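A protein chain is absent from this complex, but the other protein chains hold their places.
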Amino acid sequence: MTKTRLFYTAITILCIVCSIASLYIQNLYLLRVFILAAITAILALSVNILVGYTGQISLGHAGFFGIGAYMVGILNVNYHLSFWLCMVIAVLFSGLMGLILGLPTTKLKGHFLGIATLGFGVIVNGVLNNWMQVTGGPQGIRDIQSPTLFSIPLEYGNYFLGFIVACLSLLVLVIYLLIKSPVGRAWSCLKQDEITAYVTGIHVYRYKLLAFTLSGGIAGFAGALFAGYMTFISPDTFDLNQSISIITTVILGGSGTIAGPLLGTALLSFLNEWLRNFDELRLVIYGVILVAVIVFIPEGIYPFFKNKIISLFSRRKRVNQLKTSIDPHAGKDAVNE
Amino acid sequence: MNEQLMQVNNISVNFGGLWAVKSIEMDVKKNEILGVMGPNGAGKSTFLNVLSGLQQPSEGYLIIGTQKISQSKPWNMAKLGLSRSFQTVRLLRELNVLDNILIGGHMDAQKQAWDILFRTKRYRQKEKELVSRADNLIETLELSEKKYEKISRLSTEERRRVEIARSLMTQPNILLLDEPCAGLSPQETEEISKLILRIKEQGVTVILVEHNVKMIMSLSDRIVVLDHGQKIAEGTPDEIAKHEDVIKAYLGGSVNA
Partner (left out) sequence: MTEFIQIIVNGMANGALYALIALGLTLIYGVMNLSNFAQGEFAMIGAFGTYFLMQMHMNYMLAIILSFIIAGLIGFVIHILAFHPLRKSEPLNMMLSSLGVSVFLVNLSQYLFSPNPKVVSNSFSEKSIQAFGVFLSEQRILIVIVSLILCGFTYWLLERSKFGRSVRAASLDPDTATLYGIPTNRIAFLTFIFGVALTGIAGGLTAPIYNVYPTMGISLTLKAFVVVVLGGMGNIPGAIMGGFIVGLIESFSAGYISTAFQDVIVFSALFLVLIIKPEGILSKVQGEKV
């Protein structure tokens, strides 16, 4: 319990410091980069619930992101509901979509699941692009109302950043509490060995569905924030590239950890801005870096450096690692004859 | 003593034409060690898979308490009080011993969103209780020194014990053990045998699948013998040792305890 309390305190302090610091950023460009990075971080955490904690792939997360953003856009602009109400509806609805997508796909594994979720993303994007009457088609939706929080207008970047940092911290806390609970234990069990999960009484499909629902809802939340910040949304933000970029962020950073996706977001956001110097070669270099990182650090950047640092600072650990590498039982468990 | 816990009715499993298990009937009584023996490929593991819900029977049903069960999901079987170990140990290699055993506490844990998010009092109490239960098991199974050790660093025998501890953590009525001594030395086998007797003393019924004739003969109260998926004999160890079909099935192998 003390560990939880420590984490809780650390997050609270970090949250307060960041929120206050965000009020003093003068550079508008920097402000925008930070806000978008925070939204990406929320997305990355949502994908991490699927990929990192339950071992399911999602190649269609831009779909949930888009559904969240468009729910806010449509309800706010066409039906004049307040932003906050729209946001709640958006989160619930994209969570529901997660549940619906999960119903057939939790029975699928690996590549099939990847392709099915990818299909989901393509379908959502197709609908956003072509259902003119409702989504405005490729032109998208304009003039979404900026939210106001207790009479603080969030249309000012500084306030929005402070708000979104608070949201992100809260989310980190919730995810931490979740994975350090019986739910998290069940997830880690079914990720590593489904059959063990079966015989210990874990309702595997229900827990996978829970992950899908939460993940969809959180991505929808990111979408709602995006709509509120940009006040303009169009389908090309929510395409296959977006889905791929989200899962890449998670895996590069280190899936299955909390710090991994956050670190991945920070690095890739920075990389993206830096690569703007290269103009047309930007995405070419991006592709090369992506492949290089996966080839050289397949476990993800955060776990890689964490292990490096741990083994640097503790001799005992190094000796232990030596022991593991000569472990006679280290072979893969053969499936039973 | 002779209260019936589970009744197995005409269970059959067909794998694309091959009857791995054919029309098996048996009763499982409270607080006994029921041995299931038979040569390799006799269908013992498949039978356990049916009991634990991992394999749906092609025919037949089980009666547990008053419930009739013909097709059931594994998590429901676990809730009905059946827990098992595997012929090849199944543990989460990346986690330590304590965490692996805690997985077995899943069904009892506090899982409401409210409790988890606010770490309510009853949540904390429950978690504490689960950990102390796991600690007790670790102690009784003599794993104290390895409590925080990763599974990938344990010996085969230790892994077997961790798996049994995880099964016991679910607080089963019936514990299914699939060849718990496969790949162990005679001393280690002896240790596990003692452990099984101790488990029985705690009031848990054990269905013991074993290849090792000597061990199963000495431990079991009753024995069922399978061959080619069919039950060829049932009785006390003494009766089984004299049974002609059993001797034939083991063809020259010594059946005498």
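Which chain is which? They are A and B, in the order written, and residues in each are numbered from 1.
Here is the rule we use: contacts are C-beta pairs under 8 Å (C-beta built on N, C-alpha and C of every residue); 3 or more make two chains touch, one makes a residue touch a chain.
All values derive from a computational prediction rather than experimental measurement.
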Of B:Asn9, B:Asn49 or B:Ser83, the one touching the omitted chain in the full complex: B:Asn49
Among A:Ile49, A:Leu118, A:Ala186 or A:Val204, the residue in touch with the chain that has been omitted: A:Leu118
Residues from subunit A at the interface with the omitted partner, ascending: 51, 57, 104-105, 107-108, 110-112, 114-116, 118-120, 122-123, 126-127, 129-130, 195, 240, 244, 247-248, 251, 280-284, 286-291, 294-295, 298, 335-336
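The rule we apply is simple: only the chains that are shown with their structure count from here on.
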Whole-Å gap between the CA centroids of subunit A and subunit B: 40
Subunit A to subunit B touching residues, read off their complex: 1, 4, 174, 177-178, 181-183, 185-186, 188-189, 192-193, 195-204, 323-324, 327, 329-330, 333-337
Parts of subunit B lying in touch with subunit A, wherever the complex brings them together: 40, 45, 52-54, 73-75, 77-79, 83-84, 86-95, 99, 102-107, 109-111, 116-117, 119, 124, 150, 152-156, 159, 166-167, 170, 178
